[in-house]
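What follows is a short report on a single structure.
Heads up, this is only part of the complex; the chains shown haven't been moved.
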Amino acid sequence: MFTMRIDQDIELQLFQLHHSERLFQLVDENRFYLRKWLPWVDAMNSAFQYHSIIPIWLKQFADNNGFNAGIVYKGELVGSIGLHNIDWHNRQTSIGYYLAESAQGHGIMTRTVQGVLNYIFYELGLNRAEIRCGEKNKKSRSIPERLGFAMEGKIREGEQLYGRFHDLIVYGMLAADWKET
Amino acid sequence: MFTMRIDQDIELQLFQLHHSERLFQLVDENRFYLRKWLPWVDAMNSAFQYHSIIPIWLKQFADNNGFNAGIVYKGELVGSIGLHNIDWHNRQTSIGYYLAESAQGHGIMTRTVQGVLNYIFYELGLNRAEIRCGEKNKKSRSIPERLGFAMEGKIREGEQLYGRFHDLIVYGMLAADWKET
Amino acid sequence: MFTMRIDQDIELQLFQLHHSERLFQLVDENRFYLRKWLPWVDAMNSAFQYHSIIPIWLKQFADNNGFNAGIVYKGELVGSIGLHNIDWHNRQTSIGYYLAESAQGHGIMTRTVQGVLNYIFYELGLNRAEIRCGEKNKKSRSIPERLGFAMEGKIREGEQLYGRFHDLIVYGMLAADWKET
């Protein structure tokens, strides 16, 4: 399996086809918890769907346009993180993530995003990383805030969830402001 | 020719292959004026390049993912406007435009964006339109400001121009706030 | 919407995805009338089918290979006209059309084909336009005859309708013979 080591406890596993079952199980077990902010959760109703989705993610990776990986904490799949796409001309990308309810409270996502920022700035050599969170999604917003992202704006009605639009907060981190910890 | 009528003086012409010459001429004559904010201008050095670009624009249109059109004022091609892409799930799109130096001062772009907003909200039925301008691009920023867009944020170092990053101002207009004039 | 103005009453609307409902309604209401000469009418049984067909038409347009447009008479969709494809080497194309039964008798199709011929000869710069009609399709044949097309031949059993072959009359118009009216 191809992994990106974050720290002693956490590694990212690039999703391959044989992760379909485990990934579906993660989403299925956290269905109620995740669906509030992730509109696609309701549509996932069998591991088989990931047999179509994972190849799309891997082709995105093959096109040098980001990745989708599982967050593995002490050997267990607890979440997912990815770069939605990469704007090579303007040297920026956007990060998305979610974490199982049971894995909350260990600082897993903060450490993971930290590791991914190192990958973004030091390995890919990009200049800017963006995170967009629903305005009322406190948990999600706490990650960029804890890591020192600047709040750059509020996209009014930037996303639709279950037929209602809500506002998105845009957070940005620049290479110049990032120091590896 | 397929056109979108804006008002008595202005119409948009969906770019087809046979516009290549006139479009290149427009860019070529305004090269010095346009290149300040449009990084691709330097790369355009023959009408022939538009023979590859226009089919890509038309395929984008065929995919129901926006359009690129010439702005024709009193019969003369004076600029370009387009929808970069359409996010149908979140029902939003982003508008880009430029105008020849000699056509400045007649309110052409304001009226054109007004017409395009009518198309976006009344014909396509979208919920949100976005315009992004370089922070110091006064002329470009005056359009959304004049039309009542809200300034929603500042994307730091959001764009690269000639090796330097500069900040982008994000303007948003919601369907609920737009009234046809 | 992108349109081609024919005269004060008539405009052509380049079909986009959001025309699916109205186009299906037109076909559905004229089903009995149209099916006599159009073999595909029976196969159209939901607006949804046009969600696959319209992108194909638009890709044809994107490939500079003709168009398919709605005929709008005094604001109402009453028919369709298109260029089946364009032979750029031999600089010729072929026109197809149909009109709702209720819109017959106003000269709509004659004026429309006239406008399309102007587009073919003056804007696209082609040399020859062709119309093929079923030999016994009097209404359809009256259009090229009224507009001065030459009858160039009879393709025996050139088309199959409901399991029977019938003869097609080929009409041609040359650029040199066409004078804008």
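Read from first to last, the chains carry the letters A, B and C; within each, the first residue is number 1.
Here is the rule we go by: a residue touches a chain if its C-beta (ideal position, glycine included) is under 8 Å from a C-beta of that chain, and two chains touch if they have at least 3 such contacts.
Please read these numbers as outputs of a predicted model, since none were measured by experiment.
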Report summary line: With 3 of the identical chains in place, the whole complex in this file holds a copy count of 6
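We adopt the following convention: only the chains that are shown with their structure count from here on.
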Requested in this report: Touching both chain B and chain C: give me those chains, sorted by label.
Outcome: none
Report summary line: At the largest C-alpha centroid distance from chain C we find chain A
**Report entry** Distance between chain centroids, defined by C-alpha means - chain A, chain B (Å)
**Finding:** 32
Query raised in the report: What whole-Å value do you get for the distance between chain A and chain C if each is reduced to the mean of its CA atoms?
Result: 51
Requested in this report: Please name which positions on chain C make contact with chain B in the complex.
Outcome: 1-5, 12, 14, 16-18, 55, 58-59, 61-64, 67, 69, 119, 123-125
Query raised in the report: Which residues of chain A touch chain B in their complex?
Result: 39, 89-92, 127-128, 130, 150, 152-160, 165, 170, 172, 174
